[in-house]
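Take a look at the structure set out below.
Complex shown without one protein chain; remaining protein chains in place.
Up next is chain A:
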Amino acid sequence: MHELSLCQNLIDQLTDLTNTHHAVAVARVEVQVGVLSGVEAQLLQSAFTLARAGTVADAAELITEVTTPRVSCRWCGAESDTPPNNLCCLACDSFDTQLIRGHELILARVELVKNEPLTL
């Protein structure tokens, strides 16, 4: 259940961003959650609802994009989409692979609300 503490960190970052950009609130947040990141997207969503109360993100929408594992084989060079508990190369069965997607935990996009007309 560390999703709540992650959300509190996220709120801190959003507060900093809001101040830096002289914005008044956060409208939308997009987070990428790899299935091997150790964070559960659904729990992150419920924790965010608790953590955002009374902050600049009070009315913010959280979008979580779940990414699945993809490995690159150091032996044969092939790339494969694999299940989280079998990261072997699908082409040659080697377990000498590198995870190239699926364990990220990334704040990808933030949309801030500004109390002034946009100058384009």
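The rule we apply is simple: contacts are C-beta pairs under 8 Å (C-beta built on N, C-alpha and C of every residue); 3 or more make two chains touch, one makes a residue touch a chain; residues count from 1.
Assume contacts and distances are computed from a predicted model.
One chain of this complex is missing from the view, so tell me which of "Thioredoxin peroxidase", "Hydrogenase maturation factor HypB", "Branched-chain amino acid transport system permease protein" or "ABC transporter ATP-binding protein" is its UniProt name.
"Hydrogenase maturation factor HypB"
Among A:A25, A:I63 or A:C92, which residue is in touch with the absent chain?
A:A25
Contact with the hidden chain only, please: which chain A residues?
Touching the missing chain: residues 1-2, 5-6, 9-10, 12-13, 17, 20-21, 23-25, 27, 31-32, 34, 36-39, 59, 67, 70-71, 84-88, 95-118, 120.
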